[in-house]
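All protein chains but one are shown in place.
Right after this comes chain A.
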């Protein structure tokens, strides 16, 4: 037994270095970035950062070709149909753009979704996507109810909640339904303030201010993320405790946020991009789900609001406190 192993090992060992050398080699990879948003794009920045951390150099080993079609899925369809097949190594999409990407079947597509990719129909299962799609989900849907609960913990007097939601976001109806159910459980009235795309954000903010709510819940989404400072400002102006999906909102003045770390998610997406560029099949790469959720509190905002908040019930749970 030992001798046979020994011979096998010598034989295999002498061959191995040649095989190892045959792999590798620098190549310029083309990555298509498709989004229904407009620049500045915080998601692209996160992804770029991840690729840089993995040793990719923009212009040398990787190029990003961005395609934005703000609030216009039809325009995205056109981009997809004109995609130069065989020349693009990877397509990365986020948010609503992913729905359009289903038309692509021969180029690997990476996604970052708030919702459930199985429900969206882009993958067959989380463990085995079985298609040219894979990526990560933020589990926003699962957290929707939890956000209401946390807001209520912090502000027990909460009775009426304004819910600002971009209807252009995939899984948005499910998120709204989960929120609504949670509100019902906690005895809160939910005031739905829908808008569609960045153009309507201003109007939506005006509308939210007018519903006479005790607090504001904003669904995490690229549009609200881009306009987070404006939303936070409005919430403070109307003395509304606000709840968001990512800690970036709190940095911009939001009161509370609960959700997966966005940077971590995009960093992981970049590792998948790396693996696909190295030749792995996306259908074998399981969809990633976050296992750590951040609860961020902005105490400065809490002071600015000047209302009675049960900060102690939240502080010991917070992973990030801004003061």
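Side notes on the structure shown:
To be clear about the criterion, a contact is a pair of C-beta atoms (placed from the backbone, for glycine too) under 8 Å apart; a residue touches a chain by one contact, two chains touch by 3 or more; residues count from 1.
FYI, contacts and distances are computed from a predicted model.
According to its UniProt record, the chain left out of view corresponds to "HAMP domain-containing protein" among "HAMP domain-containing protein", "Heme exporter protein C", "Branched-chain amino acid transport" or "Amidohydrolase". Checked against the full complex, the candidates A:112, A:143 or A:208 give a single residue touching the omitted chain, namely A:143.
Listed for chain A, the residues touching the missing chain in the whole complex are 5-6, 8-10, 12-14, 16-17, 20, 125-128, 139, 142-143, 145-146, 149, 182, 185-186, 284-289, 291-293, 316-317.
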